[in-house]
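A single protein chain has been omitted from the complex, and every remaining protein chain is retained in its original position.
Naming follows writing order (A and B), and every chain is counted from residue 1.
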Amino acid sequence: MSKFEYAVIMPKMSMTMEEGELLGIRVNVGDAVKSGDILFDVATDKIDMEVESPADGVVKEIVGQVGSTMLVGAPVLILLTDTQVMSFDFNTPAIPEVAEAVTPPVAVVVPEPEVIPVAEKTVMAMPKARVVAESLGINLQSIDPTGPFGTITFEDVSREDVGKLVESTPQTASVVEMRKAANRKKVAEALELTRGIPQITLSRFSSHTTASLEQGSAHLVSTWARIIRNNAHVNISTHDESTHSFIGVGLIMESKYGLAIPVFKDPDLSPGLNLQEWIQNTRVQASDGKVPVQMLSGATTSIFDISHTKIASAIPMLLPTHTTALSVGAPHASFGESEINLTVDLRYCDALEAASLLDQLIDAL
Amino acid sequence: MTDRMLTMSEALREAMSIAMEERPEVFILGEDIGIYGGAFGVTGDLYHRFGSERIRDTPISELGIVGAAVGAALSGMRPIVEIQFSDFTAQAMDQIVNQAAKIHFMVGGGLHVPLVLRAAGGSGTGAAAQHSQSLEGWFANVPGLKVVIPSSPYEAKGLLLSSIDDPNPVIFLEHKLLYKIPGREPVPEGAYRIPLGVSRVLREGKDLTVVATGIMVSRAMSAAEELDKDGVTLTIIDPRTISPLDMDPVYASLEKTGRLMVVQEAPEHGGFLNEVIARVATGPSLGHLIAPVSRLAGMNIPIPYAPQLEKAAVPQIPDIVKAAREVVANWR
Partner (left out) sequence: MELLTGHPLESSVNARYALLTMSRIRKLEEAVEDLFGRGMMHGTMHLSIGQEASPTGVCMALDITDQITSTHRGHGHCVAKGADLMRMVAELLGKENGYCGGRGGSMHIADVETGNLGANGIVGGGIPIAIGAALASKMMKKGTIAVSFFGDGAMNEGAFHEAANLAAIWKLPVILVCENNKYGMSSSTELAFAIDHLSERGLGYGIPGYTVDGNDVAAVYEATEAAVKRAKAGEGPTLLEFVTYRWKGHSRSDKNLYRTKEEIDEWKKKDPILFFEHVVRDKGLLTEDEIAEVHAQATSQVIAAVNEAMKGKPADPATLLDAVFKKVDS
């Protein structure tokens, strides 16, 4: 009479159960069982449960080992049943990858709280004051705050020499010139700071070609970001030697007030066309003198892409807090290859590693 | 054109009357809305005009009547439920939150609940702690509900007509003090609709952007007129609907003023307008701020009874004037 083979499995008994312990089996091979008879006992961290026979039949085989922990869905014993029991074995569970992982209740070592030193001179400034100071190249530390709690106000920044003509007043040529001068001074001051750092510049020729400036820059930025991601030891801000959790690549571009260096965060995770668009939009904003505030900091490297000019090469210089700097020159008129230069801070990356980085980049390009 | 000045009760009644004439499936149910004319007189004479089937008096049974409205809305009707005091929605919360708000989503779009729940809220009438709350934050935190807060008779009529048209459940929260006073602007005759999800800029100024809801809109307007005399000018924005919330005019205004103030009657802690502040803090206008955000809201207490206590518990016109003056003077 018993004609249907049915595997009684380790059942899922709660929303979070993934496995269970087989405590004991109450039947033997050859036993006749009735629907509702208890076949075996199961324990999970939450609940103990008796598993019943779903139908009348005979025990054909015992598969599970008493005392063992079995995954949900694993067969414990095989029955020959009188009536067909609903059973679906699709192997691949439909849900597990969606189910939330349950943290096992093991002892957790709570680390001593890390003492984070307070920055020596925290500058408090209103958001707009920061934005304006940044775009004018004003060092906020040089400003006397007049706002409550010693906060630098928008007015404090506007009062500065360079800034007093800005904002609501229409910008005359002389205002632009003043800002350019301020910007130049800022860049020069910054490079002054990095001049004493031990550094080396390596160059190689690359035969990669690109259709447009945007396409080329996007390709370069995302490839270089990927190389940095694979070489996390150079993704360091030299300011406090912290390794960044993201990849920030500064791309040097022209702005209304001279050169600007907007920072592209995790550009390698942005799909190609999006990145091109992102770079293009940023160029438009920069040319109007407006770099989005969230793109003003966070880089550990910079790229000087002059491949669409006539300049063959430029020695890249390390910007403060950056570990590496890259430049790409125009393709040579006759043999078509571009010169790529890489400058590294030798305190964080030696010359051999630098050569490897450059090789990786050119291979990837 | 008309220069009719109506009270909010009259404007709401007119909207419901128009909707009932336009659509046979619109009906109203609630406690004492029939011959009594509604606890605040909003339904007025509608019972005599539309009869007891469509102006349906109910027992005191908030959960039952909201549930019945949900079922009727699912089955082709467009019920308007009147809850006498918004505080009593607590009695009906399962039907509002677990049923009306979620049915469309839960069944995968095959059913929808075109229901308007009107409820009177707000303090100022001495009704004390269980009859005076501003509960918009509860509802705004439930996906699937639209939440409308009319600030004047003109707004009330146009917003209520749009709410009745909407295929989704709409919570329509009316401030009791607005029922009886004429608004600042005329209410056109006939049907007009104000779309849900479009903020209104009531006036533009250079110094401070004020986002206010419900009765605080007219208080902010009065404060702005006072401040005009000092040469401090305010932009006043009424979101009208807090779900959905239209922030664009706020962002645009902050580019000009650089200063934000939010004013609500509901308690400050967990209040809805904190969402406006959060969106500014995380959105495109942060870099325009030249001042910290100011927040005027009800105290974190139940609404008290005695008139002087009740007034002190929620922002009044002088509070707005003072806070606006300070933020403009201190942050430049």
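Keep in mind that, in the parts below, contacts are C-beta pairs under 8 Å (C-beta built on N, C-alpha and C of every residue); 3 or more make two chains touch, one makes a residue touch a chain.
Source: prediction; values computed, not measured.
Q: For the chain left off this view, which of A:68, A:84, A:230 or A:243 is in contact with it?
A: Of the candidates A:68, A:84, A:230 or A:243, A:84 is in touch with the missing chain.
Q: Looking at the full complex, which residue from B:69, B:83 or B:135 touches the chain that isn't shown here?
A: Counting the whole complex, the residue in contact with the absent chain is B:69.
Q: Return the single residue from A:26, A:46, A:185 or A:239 that touches the missing chain.
A: Touches the omitted chain: A:46.
Q: Spell out the interface residues on subunit A facing the chain that's missing from view.
A: 9, 11-15, 18, 35-36, 46-50, 54, 72-73, 84-90, 93-96, 98-99
Q: Footprint of the hidden chain on subunit B, which residues?
A: 25, 27, 53, 58-59, 61, 63-77, 79, 94-95, 98-99, 103-112, 143-144, 146, 165-168
Everything that follows uses one rule, which is that only the chains that are shown with their structure count from here on.
Q: Between subunit A and subunit B, tell me the centre distance in angstrom, where each centre is the average of that chain's C-alpha atoms.
A: 42
Q: Provide the residue numbers of subunit B that touch subunit A in the complex, in ascending order.
A: So the residues of subunit B in touch with subunit A come to 258, 286-292, 330-332.
Q: Applying the document's contact rule, which stretches of subunit A touch subunit B when the two form their complex?
A: My answer: residues 126-131, 147-148, 153-155, 293.
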